[in-house]
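In this view, the complex is presented without one of its protein chains, the others remaining in place.
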Amino acid sequence: MRFFSDNAASVHPAVLEALTRANRVDTAYDGDALSRSLDGAFSDLFETEVAAIWVSSGTAANALALAALCPPYRGIVCHRDSHIENDEAGAPEFYTGGAKLILADGAGAKLSPTSIAERIDAIAIDVHRVQPAAISITNATEYGRVYGPADVAAIGDLAKARGLRFHMDGARFANAVVYSGASPADLTWRAGVEALSFGFIKNGGMSAEVLVCFDTSIADEIRIRRKRAGHLASKGRYLAAQVLALLAEDRWLANARAANEGAATLAAAAGARLLHPVEANEVFLRAAPDEAAGLRARGFEFYDWADGEIRFVVSWDQPPPEVEALAAALARL
Amino acid sequence: MRFFSDNAASVHPAVLEALTRANRVDTAYDGDALSRSLDGAFSDLFETEVAAIWVSSGTAANALALAALCPPYRGIVCHRDSHIENDEAGAPEFYTGGAKLILADGAGAKLSPTSIAERIDAIAIDVHRVQPAAISITNATEYGRVYGPADVAAIGDLAKARGLRFHMDGARFANAVVYSGASPADLTWRAGVEALSFGFIKNGGMSAEVLVCFDTSIADEIRIRRKRAGHLASKGRYLAAQVLALLAEDRWLANARAANEGAATLAAAAGARLLHPVEANEVFLRAAPDEAAGLRARGFEFYDWADGEIRFVVSWDQPPPEVEALAAALARL
Amino acid sequence: MRFFSDNAASVHPAVLEALTRANRVDTAYDGDALSRSLDGAFSDLFETEVAAIWVSSGTAANALALAALCPPYRGIVCHRDSHIENDEAGAPEFYTGGAKLILADGAGAKLSPTSIAERIDAIAIDVHRVQPAAISITNATEYGRVYGPADVAAIGDLAKARGLRFHMDGARFANAVVYSGASPADLTWRAGVEALSFGFIKNGGMSAEVLVCFDTSIADEIRIRRKRAGHLASKGRYLAAQVLALLAEDRWLANARAANEGAATLAAAAGARLLHPVEANEVFLRAAPDEAAGLRARGFEFYDWADGEIRFVVSWDQPPPEVEALAAALARL
Partner (left out) sequence: MRFFSDNAASVHPAVLEALTRANRVDTAYDGDALSRSLDGAFSDLFETEVAAIWVSSGTAANALALAALCPPYRGIVCHRDSHIENDEAGAPEFYTGGAKLILADGAGAKLSPTSIAERIDAIAIDVHRVQPAAISITNATEYGRVYGPADVAAIGDLAKARGLRFHMDGARFANAVVYSGASPADLTWRAGVEALSFGFIKNGGMSAEVLVCFDTSIADEIRIRRKRAGHLASKGRYLAAQVLALLAEDRWLANARAANEGAATLAAAAGARLLHPVEANEVFLRAAPDEAAGLRARGFEFYDWADGEIRFVVSWDQPPPEVEALAAALARL
């Protein structure tokens, strides 16, 4: 029973069907009808005019957005435990041409206006220090915490006051929307977010994410940078089709809801062992080595996170009996 | 009837079936069984031990290979009309960190030891000039010409003599193999090629190419650079599956053969109008504006290449009646 | 008798005296009084408000200017024989983050609106091709030709019409001013130039050039990039002092005049052997190998430029008897 990662999950059948339906001759790159419909589809979803640009990975979406928001000689404020700092092999540095990630703190990998201000106020304003140009937050965070609309807006206000651009890594944006109950618009541009890496792959997709530009003035540059990075697929319709299939019938929300509910079930069973409130589809808890071994012996697969800490991720397609079995096992610890 | 581009072609049904078969929970990134089988599959195909690394575009394959073969402060000799110079939005410069493309000449976008030597001999060897570090050729070329094993080996010998690394952009490698009748091994590493961008997308694939490292010592670096570039797909099994489906039953050869044969039919009909010998699946020919308009009026879609020059590309899935209709129309010009 | 290069020349005594005068404790970096006076001094010279930023080499001045004028994913139109293409080891690519140099032609390394337009009109406007963002010309050119105010303005008009930024490499700007008789203003910003690399080192300086920003909005970015490139000297007053010493009493003009006159003397003697009109301090001429050997036997040192072509450079401090001796020798050829 795999609770390793939502990256290990399968692809939603509707996505595969959409690929089959898309399988005919059409214009190359992003000139096909499906790709051309994305701006409209995401503008509807976000209740404002956006540019919606498919890419083939969340790392690419993040790095492209950051390259458009931060010049090479400035920095991006992010959490010390963020994906862009720890899990992208330096993609932000590569794409921006050497911008510096400026690390701030906060419980559950969640930044706050206070923690951000503290960090950047310590940077003397002169030509010797790398000055910040942008803030990037992850929603839901790397520890499964969710920024609600007010959380995001508070950071958005700070960004505006300090002249900083604002990016959201939404690899698990769907889980954040479901948990917060907020509209996609309230969780992003209405709260000041200028670019969103909207994740689909962990949530039932195969190989397509969408970089949503609320500041549409950066879209042209991003399209050039996408090509230059080798992310302009020559048969783009197969990426667009995936995304459209997940938007259809609100599958993206249903998938995230299923994953969140599974995690909530685990959280209830884990009780006081939880390291972080469970708000999305990740569950971090304390477990002694022998306890972890015991769980593994019963067939549960998961990551050791740190000494005495383990992580479970519930995927959109996780069979409920697996969740129940794990919840029971956790309750028995 | 679309003769625009093989990027507009459909995906081979076996590829879609393979995606469906791959659709179950498995290890993320490239840790799944399919991805892990690629090294073996390509080692068999090339009759030597290789590292075979999937990526999602030919541009990415080329740029990753070049970044491993050329430091930022040196240059890559390529044809003035090559894809890496003209059609990748500066991806080689981006990935290498600013290496210079050093442009050489040759009919049909084909380089020769002579044209390469002439170009690099003109570069004074001092610290002020960017010195070459690598050669990159495209097989089949951008004008549909094919380097046979002896052609490649002659350049490979030069590369070795000059201490230059050797890369082949094989976006249409299958077409070159079919035309030359040579083994994949003879057309590459036995002739000195150290890294090959092996194209599948134009040839019936959906979103996966393979970077084949004959010099396996560069594979680790390339895997890191792939991640850093956002090209390490989190569900890599869906890329590996595509490639394996095309290798199976020699579909990649059958597809290329169909495309080449269609082009040969057009070439025979075009006769003296041909701008380049037709050796792969591209046909360039002279046509006055009114002739081009006439062809379009009859339902043929294609690119104007230059003044009085037009290009047809035959795809793997081109219906034979379309080819015959076009051949007839060309013969009537 | 050295006619190799004006880089081999000595430093003007007034420069050394200025260094001695500057030799006291003062604010570090560019906070000292001398450095702070540069903006004013160059604004006076150019009859408009400019930002004047010292750097320690012409390559740095060029590369910093280009990095501010051209994003990583676009290109810079320059002459095929320009210094930025051939003699800076890829500095423009390094500083811009991989922008492409787009090579155009013209006799004597001189571009024209026609040659530029021809080159860029050949670039299809799509996301696959690197689009130009800037034009860079060298005045005087690498072959000692001078753009007069009308020449510059014609290119400036094209730049404006095409939305391109406009940079001038003025490693020998002084020689161009002297030859053209034009005011520094007419030769630059009044003709559309937005940034000038103003050379002093070849013209009697030691280790300071000045990047003059007519578009002062780019100065802050350039100051940051200068620091990031290691070109913010910690004792900047010793750079500013050099430049101010050469501006004083119009020494920069006197030095250039001496060099130009020497070259004119050689040109008159060389007659029909000249490869380019001599307008600055460089003299290129045809000479058979035995003729070149003969000159060397008589003690003249110079570069072989190409087969049967040799180059003489007259420096600001070239003793007139050396010039006369060489002129006599050339006349006797």
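In this document, chain identifiers A, B and C correspond to the written order of the chains, with residue numbering beginning at 1 in each.
Everything that follows uses one rule, which is that contacts are C-beta pairs under 8 Å (C-beta built on N, C-alpha and C of every residue); 3 or more make two chains touch, one makes a residue touch a chain.
Note that this is a predicted model, so its numbers are computed, not measured.
Enquirer: Looking at the full complex, which residue from C:89, C:154 or C:329 touches the chain that isn't shown here?
Expert: C:89
Enquirer: From the list A:14, A:127 or A:254, pick the residue that touches the absent chain.
Expert: A:127
Enquirer: Which of B:72, B:106 or B:308 sits in contact with the chain that's absent?
Expert: B:72
Enquirer: Which of these touches the unseen chain: A:88, A:169 or A:209?
Expert: A:88
Enquirer: In the full complex, which of A:98, A:294 or A:308 touches the chain missing from this view?
Expert: If we include the chain that is not displayed, A:98 is the one touching it.
Enquirer: Pick out the residues on subunit C that sit against the missing chain.
Expert: Looking at subunit C, the ones touching the missing chain are residues 2, 4-5, 7-11, 13, 16, 19-20, 23-29, 55-64, 88-91, 94, 201-202, 206-207, 224, 227-235, 238-239, 315, 317.
Enquirer: In terms of residues, what is the contact footprint of the unshown chain on subunit B?
Expert: 29, 71-73, 97, 127-128, 221, 223-225, 227-228, 232
Enquirer: If you put the missing chain back, which residues of subunit A would it touch?
Expert: Output for subunit A: 72-73, 75, 86-90, 93-94, 96-101, 127-130.
As a convention for this text, only the chains that are shown with their structure count from here on.
Enquirer: What is the chain whose Cα centroid lies farthest from the Cα centroid of subunit C?
Expert: Result for max centroid distance from subunit C is chain A.
Enquirer: Averaging over Cα atoms per chain, report the distance between subunit B and subunit C in Å.
Expert: 42
Enquirer: Averaged over CA atoms, how far is the centre of subunit A from the centre of subunit B? Could you give it in whole Å?
Expert: Measuring from centre to centre gives 34 Å for this pair.
Enquirer: Measuring from the mean C-alpha position of subunit A to the mean C-alpha position of subunit C, what distance in angstrom results?
Expert: 50
Enquirer: Can you list the subunit A residues in contact with two or more other chains?
Expert: Touching at least two other chains: 29, 224, 227-228, 232.
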